[in-house]
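Missing here is one protein chain; the remaining ones are kept as they sit in the complex.
Which chain is which? They are A, B and C, in the order written, and residues in each are numbered from 1.
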């Protein structure tokens, strides 16, 4: 019998400001999460935002992940795009290298990769897209873990390529019975209640499963739970989740 | 007495295509130059163009330099901009890191840095701008040589920062008596004649000086001569210069 | 029995340079075509390129069409994107207004609209996308004809919206038996032979049909034939097509 996990990672997207525009409560959230996915300039985050976010991550001693996305600032990487595979592969290497350099000048480690938005979702179902993003990561640094949707196509491709794959679970999104996420456009797909999200976090860690929208139980082996940083109650949710987990004896720490 | 130099570097800007648009005869030129300055995506060159250019440089065994510019694709980095100094500094680190990653995946070395266009010109006269670009380079990799306009403000700042500075001379641009370049907007500022350019190359290497527009002689200690890659006769000029130098017993090889 | 058409329009994409990069032989082609589709800055064409192209169209007395595309310069509007429908609708109005202003200052008429690249192709099969682009056109100016792929979903949506729809045929692309274009990635999908293209132009006009890749005959009622401006032999093809049509007594003139 599998022992109950006694630690889990909490991750959140950060560094998604751009030029004059700010987004997210990065510093407040850093007190509750263990890993931060830093945007790399293609969907959000300019080099100065990136560096400041790296500095914050260093200050709060959280793990830094690269958060590469489609080359589309206006769409915030949330519009799916049919990018030619070779173009996408080189776009990923470029973004990883840029963030690596900004980590190096701050003497901190780049610890993992989590793709962003529409690219993350595309990788969950499109094997070709998953493959080139993961190959790019392997070319860049084969020892970097990649954080992907649990039970996705990308997870299998990543293992096949010999990468260390970490699986992500969502505490504020409704799951379908097959383990996929219900579309945001459907009613009830996003959970706003902080206490409910905290209970779901605990359920995910303790039972390695979640109750799907139809009442059935779905296996979700989550190495990391996502805290959506751009929701209005992101900080309250992060705090509640962390406290609920710690009350139950589960530590919050990076997988990397 | 100083011995006559018996080698000199020939450098050319490359990888300045972008998406659908192509520019320059990169592969043809690579047969005559010893160093290539590869655009890093901010003024030209997308990640796929960058990678292909790195592959070409590897094939022709020429030294690779980073060619960072202002964040302005539409202006091709040729419009001067008052970028805040911290923004500019991080922009440079970002670009160097991105190209470094694309060099790494091809197992080739990034050997030097040469700033592009309006940024290069601004650094020649503006100490603050020169300082942050050079500090960025030092933060990124303090051992990278930087190629700058001979006799410029930037050259002095670079030495003060402890960087290895290499000086660039222009064979197809008219010099003023004070060693600065005559503005392109003035008549006679650009030399189109291939044979004349080749003679000027030889003069620069053998005499460490050039005849200015007023007939006087200006000291120019050039470690590298620039071949403008986007002029219509770029390949013919590169060929003529290389042949003229080699006839005179001067080898063409990278300084890096 | 339908009379044989005695005129047809020849159209070509133009104004697809951008900043430092040039593309296409616009002026040479203007001597053979009757309509020019001018890029509007979102996939190619900056405002200065647009104005110069409008000036050329005025000089050669060809009809000006707006050629709006996805907001993606790097992808040249050729990567399909899932742009939210309201965003896409306003993007189209914005582009039409910008080009209209540049026509106004040159005292020439904006005569029609032809969507570009991946957007054009998406409209041919996706009713929702077709609808918002056409609604945007109707909001902007309900009297503007829209040039669309003959036999496409968009053609039907356009008529339903009360717009004047003109149908485009391709002389250098292989058709499938159902009247759709064979994918460019398949062998034989692009016809490079100038004389063959000219014969196909004549066949399209005289028979309102074309021979499909499987040898069958497909009905294509084409009001306009497309000359691809960015192929190496674009000018030769335009010249051959025009001469072949005129030899057969068919005039080349704009539908607008």
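Throughout what follows, a contact is a pair of C-beta atoms (placed from the backbone, for glycine too) under 8 Å apart; a residue touches a chain by one contact, two chains touch by 3 or more.
Model, not experiment: these values are computed from the prediction.
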item	value
Chains still shown that are in contact with the chain withheld from the display	A, B, C
Absent-chain contact - pick from A:10, A:29 or A:44	A:44
Selected from C:93, C:161 or C:181 as touching the chain missing from the view	C:93
Per the touch definition above, residue among A:28, A:73 or A:108 touching the missing chain	A:73
Residues of subunit B (touch criterion as defined above) contacting the omitted chain	71-72, 74-75, 79-84, 118
Hidden partner chain, residues of subunit A it touches	16-23, 44, 46, 73-76, 78
Where the unshown chain meets subunit C, residue by residue	41, 46-48, 50-51, 86-87, 90-91, 93-102, 104-105, 139-140
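Note that only the chains that are shown with their structure count from here on.
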item	value
Between subunit B and its twin subunit C, rotation from the CA superposition, multiple of 5 degrees	180
Averaged-CA centre spacing for the pair subunit C and subunit A, given as whole angstrom	42
Separation of subunit A from subunit B, taking each centre as the mean of its C-alpha atoms, in whole Å	41
Where subunit C touches two or more other chains at once, by residue number	74-75
